[in-house]
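Of the protein chains in this complex, one is absent; all others appear in place.
Take a look at chain A:
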Amino acid sequence: MTVQPPLGMLVELTHRCPLQCGYCSNPLDLMKADRELATSQWQTAFVEAADLGVRQVHLSGGEPTLRRDLEALVSCLSDHGVYTNLITAAVTLTRDRIATLREAGLEHIQVSFQGARRETTELVGRYRGAHEKKRAVAAWAREAGLPLTINAPIHRLNIGEVPNFVALALELDAERLEIANVQYYGWAYLNRAHLLPDYDSVMRQVDYVERVREDLVGRLNIDFVTPDYYADYPKPCMGGWAADAFVLTPDGMMLPCHAAQTIAGLDFDRVTERPLREIWEISDSFNRFRDTEWMPEPCRSCARKDVDFGGCRCQAFAITGDAAATDPSCIHSPLHGALRQMPEPGEIRHRAITRAVEKI
């Protein structure tokens, strides 16, 4: 098999975050600041990544702006020709910091809104005043000349606000709106009985988004991450396992997808312990589900195997216990029906790391 160079990387600089969203894509076992890589370790990894072919980076977390060295990291990436996107919950940003990040070479900022209304944003993220703060940050970003994406993670508690999100994006002069239906792994899987919207709301949302997206062509880009629990076929997760992108965790673990560590039996490497190129090209975990050779039936003889790559390995593992199985969100999976069986709703589990709050 020929291994193409990676094009993108998602860097989770930290797991610390002042918000506590119940669908956070961080692992259930959140790490504290003392395990995060040092500035120079990140820089070494970034230079190796750029040499290997990475051209776009998504600086994420947790809340990436809690790293005081974010400017130095952005400028290292930008000096090496990597296009930098910052993915932030924004409550920690100031006007000055946005200006210095811009000077360091930041190209684009993505601000998440947990709701389109103040009450919803506070309810979901559990942070008082978050909505106003986010609005202010969006305005400062535009003032600094940064293109703005509004990221709206959608679930049962805010699915009715989708039209309000569109209005918000227009009002805040965003150039992109990401309507991203929550993916049910990790925290979201734990809380799925609270978060999974009902079928009718999902279908109403799909109709609405398709219509408004057409109406706003040339004015606002709307990217739509559809909810796969109600779909017939899975999404092409990460464009295929280890196909053209990877993830780095706060402690420097290199992964083919951000949830890959939930798969038992796969060993991953740290960029501080093994050359990044070697991990990408020859490590067992990256090669395990690369291309299509590893696929069992029904994927192996399916015409869609180069379209969706058999779906998500982490979802397959979470639901079937076998990471090589066909993603249960596929209609051909014997477990497709089981996917919609919900546990009894209990208390919603808000993510928290004990020391996170004092760090801000």
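Please note the rule applied: contacts are C-beta pairs under 8 Å (C-beta built on N, C-alpha and C of every residue); 3 or more make two chains touch, one makes a residue touch a chain; residues count from 1.
Everything below uses one rule, namely that contacts and distances are computed from a predicted model.
Q: For the chain omitted from this view, which of "Carbon monoxide dehydrogenase medium chain", "Fe-S cluster assembly protein SufB", "Oligopeptide transport ATP-binding protein OppF" or "Pyrroloquinoline quinone biosynthesis protein D" is its UniProt protein name?
A: "Pyrroloquinoline quinone biosynthesis protein D"
Q: Please pick, from A:14, A:43, A:65 or A:110, the residue that touches the omitted chain in the full complex.
A: Of these options, the touching residue for the absent chain is A:110.
Q: For the chain that's not shown, point to the residue among A:176, A:204 or A:305 touching it.
A: Only one listed residue reaches the unshown chain, and that is A:176.
Q: Which residues does chain A use to touch the chain missing from this display?
A: Within chain A, the residues that touch the unshown chain are 5, 7-8, 53, 55-56, 58, 81, 83, 85, 107-108, 110, 145-147, 149, 169-170, 173-176, 217-221, 223.
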